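Here's the structure we're looking at; comments come further down.
All protein chains of the complex are present and in place, except for one that has been dropped.
Right after this comes subunit A.
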């Protein structure tokens, strides 16, 4: 498997430009906007008093899971579907860009965008950087974001248009975003959430918000690494069968 740096960099640059497409840029902007609104709503409900750590955890958790799940899956699948819709995917793939170069070039810009938003979400949700082990935070959110991006590419294989990409990512968003969001309220959901990569992120967000240290347990590591592997294997299986374009 040879990767040509020149081709990879070019595809990455093309995909970075595509991130600013109006259908795509809206998602991280919406994530940031909803986080700000959530904080303002809680602040208003408490008559301007300091928001308790538990609620700050809820805000950060919502922002993170929304960003990781939505930006990860929707952006990557939409960009791939857009290439098919505009008939540029085949053009690119018949211009000597390999499948691996296209995969990496399509993953790097959304991943970088998600990570940037993940960092911005810390101060935006009202949590101090001092309360967070930034190395652990970056590592955990990077692994989780990577899983979402791979799932997005997987969905992209089956999406013929940008609209169908949106439809196909909806079940993923419902599971990976809503389960960790409601886990703190419904105990039975918490049992499921522990086994989701976004569930690990939710636990980390709550721990940091309440001033605790977050230790990555063996289960956390298995969930984060295992789900990346699982998503990648699924992607590989579908890619081998269909390429990027299921006919």
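Convention: a contact is a pair of C-beta atoms (placed from the backbone, for glycine too) under 8 Å apart; a residue touches a chain by one contact, two chains touch by 3 or more; residues count from 1.
In this text, contacts and distances are computed from a predicted model.
Selecting from "Spore germination protein", "ABC-2 type transport system ATP-binding protein", "Acetoin utilization protein AcuB" or "NADH dehydrogenase subunit E", the unshown chain of this assembly corresponds to "ABC-2 type transport system ATP-binding protein" (UniProt protein name).
Which of A:98, A:133 or A:184 touches the hidden chain is settled by the complete complex: it is A:98.
For subunit A, the residues touching the absent chain in the complete assembly are 6-7, 10-11, 13-14, 17-18, 21, 83, 86-99.
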